[in-house]
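Only one protein chain is missing from this complex, and each of the others stays in its spot.
Here is chain A:
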Amino acid sequence: MAAEASDDAFVVFERVQKSYDGETLVVKDLNLSIGKGEFLTMLGPSGSGKTTCLMMLAGFETATHGDIRLGGVSINNIPPHKRGIGMVFQNYALFPHMTVAENLSFPLEVRGMDKATREEKVKRALDMVQMGEFGGRRPAQLSGGQQQRIALARALVFEPELVLMDEPLGALDKQLREHMQFEIKHLHERLGITVVYVTHDQTEALTMSDRVAVFNDGVIQQLDPPDVLYEEPQNSFVAQFIGENNTLEGTIEAIENGIARVRLDHGELIDAVPVNVNKVGERTRVSIRPERVEYNPERMPPDAHTVRAEVLEFIYMGDIYRTRLNVAGNENFIIKTRNAPDQRRLKPGEVIEVGWRPQDCRALDA
């Protein structure tokens, strides 16, 4: 889980701790290395320390302990303006008293570039975000999405190798947000920059990132590519936080050959993949994704476990059916099935058998 400081790592957090008040650690022993050109997302609930990490990287907060390296050089004592890191703020922070072009020209000006170069670069950056005609406007005269693009262009115009984005799409509506996600991703691929992205929207994290670091309580809970994160959550926090998830509580009865036998509190005995449980008698939380649960006997995988279930509610959602069941005492057991011609719609009150493959069933910490 902790990233070994590999040689090609571009950004490295090593044993970084941060406390604001000297009493509680907001970031606890953070180890993270980000490769060049990588798109890494920090995902986590509010207050989990994502912004704090970003601010330490940008230089606006100092780490209480530990070392942050950029391109192999420790940047602990380098002031923010010398770090050369582009940053997109949550509220965009476009300077209201400057026009869009002046905003973009600002980082070039402080770098002492001459006027012609500046104009050239500003124009290119504006074209890059398709805002070519808006150079003369003030930020207040732009829509949220346009401001967002300008903020992005401003963070990129001086060609930083590393760009930090703190919930840049937080203020946009869903449609614009999805559009901008696509554009950011596209820019990242085109420019080959390294991006550290903060969000608490998990869909955003999954769709955009090369790797996602799930934060909770100042600790990285899991750092993996999106598919691994989704398919193989390493603990129950990640399982709960990413995607929808059914949990059944129980106790480990045996662990052998990589299979854990779990006695559910309701009485059933099921098999599961032991992830972070290792002792017999330990409490566990078994997690199963809703779309991996099958109830159609014809499609039931041969090695599936089956459990009796009572249908409580059926919700038609267009592309899928969402059914709420009572499984082993859990009344919020959800299954999702594709809306296909041969798929039966379950009726409330029906009693059925549901089943899943033991590989899809992960025994996590309680």
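Observations on the model:
Operating definition for what follows: a residue touches a chain if its C-beta (ideal position, glycine included) is under 8 Å from a C-beta of that chain, and two chains touch if they have at least 3 such contacts; residues count from 1.
Everything below uses one rule, namely that contacts and distances are computed from a predicted model.
Of the names listed as "Putative spermidine/putrescine transport system permease protein", "Acetolactate synthase small subunit", "Isoquinoline 1-oxidoreductase, alpha subunit" or "Xanthine dehydrogenase family protein subunit M", the one that matches the UniProt record for the absent chain is "Putative spermidine/putrescine transport system permease protein". The chain not shown here is touched by just one of A:81, A:279 or A:345, and that residue is A:81. Looking at A:18, A:50, A:121 or A:154, the residue that reaches the missing chain in the full complex is A:154.
Counting over the whole complex, chain A has residues 58-60, 79-87, 89-91, 93-97, 106-107, 110-111, 154-155, 158 touching the chain that is not drawn.
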